[in-house]
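Single-structure report; data block below.
For this depiction, one protein chain was excluded, whereas all remaining protein chains were kept in their positions.
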């Protein structure tokens, strides 16, 4: 028997500013330090930084790509899964994790917040969409703590 | 050569209150009167009423179901497509239309609003999620007019 | 209440020879004459000809496209659904019909035959893959007759 990796979905756009990238890096790092891996959309920006933070802290990283080719993944994904599904892969990104942290983000991230709510996955916003029922964190530390608290309940 | 049906996505939850159902019915009816068909998730509540409004006014109705079985569709869908995709079918519902009107709704509807933004489909909210950049309509008439105006630009 | 369109999946490659195109056209035509519509992948070759045969005989045609854009559809699709799913849309093409007829075809068509078997949809091969348990028809007439017979059982 193998212990399944415990994963948190980190969601956010490929086009991210410096603050969002730093936040994503720290979220990934804090998750790894708490024993979690990261699953994300496998591309640039928030996705790259969350993977880099997680991987450099020893955590497992999984990227679910929209296209068909492995080499579109960022260089910090340990498990690269080209889905070929386009934006429908967003539903898979949030199903894969036990919960989700949204860092910045655009329409795709909003779709993931919606899929998380629908699937009953707890989700925390860190400088992402302001949506009724989704708690807002002020820092990476708070975002990770809030989410892990929600998962323990 | 056949003229492809022009479709608008009507999105909203299966669990809807009376006001939302009436709104959805009228949205479907107004769309049909303006020469549009309706594509939706094919189930109950907002989806049923939007199809009923559209079909009784002579419009084409398309339902993209989450499951594998045709008979889960509501009785007002002319074209029933069981996708088997679960919630990932939400991405398809908004891709299928030229634009979307959200009536009420829960997490699934929010995911559809996000997918619409990502895919560049204009979207109007009628008593649905308050999301930055998504215009709010006060009535079915206004929702349909706003969306059709956005499509003409 | 609206009567849902009865659809048969016609599967086959975009790259088809003359014989396959004629076969596909006739299959579409015979299905329409028997009261059925056609659902397919919405692109060229077998898909175009099956739609053309069906539409010109008054049947409903539905195309489930792999990409995101409506305008990739052939000109004989009445209902155009861009899925954005890439090849995963093949599973949807066979779920949409009550049964399937394969005309010629390559890897994608083989995947559809497999999905049809898995989903319990009867499937007939007309110059397509020779697969255990899939009956081979010698002509469009025989293919349509065999499939409709299987559906009545």
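Each chain gets a letter, A, B and C, in the order it is written, and its residues are counted from 1.
By definition in this document, contacts are C-beta pairs under 8 Å (C-beta built on N, C-alpha and C of every residue); 3 or more make two chains touch, one makes a residue touch a chain.
Please read these numbers as outputs of a predicted model, since none were measured by experiment.
Checked against the full complex, the one of A:62, A:100 or A:134 touching the unshown chain is A:62.
Which of C:43, C:77, C:92 or C:124 touches the hidden chain is settled by the complete complex: it is C:92. Across the entire complex, the residue among C:4, C:44, C:119 or C:150 in touch with the chain not shown is C:119.
Looking at subunit B, the residues touching the absent chain are 68, 83-88. With the whole complex as reference, residues 1-5, 7, 39, 51, 55, 60-62, 64, 68, 70, 73, 75-85, 91-92, 95-96, 119 of subunit A touch the missing chain.
Of the residues in subunit C, those that touch the hidden partner chain are 85-92, 106-119, 129-132.
Rule of thumb we're sticking to: only the chains that are shown with their structure count from here on.
Relative orientation of subunit A and subunit C, expressed as the C-alpha superposition rotation angle, is 180° to the nearest 5. The mean-CA centres of subunit A and subunit B are about 29 angstrom from one another, to the nearest whole unit. Mean C-alpha position of subunit A lies 39 Å from that of subunit C.
Under the contact definition stated at the top, the residues of subunit C that touch 2 or more other chains are 68, 83-85.
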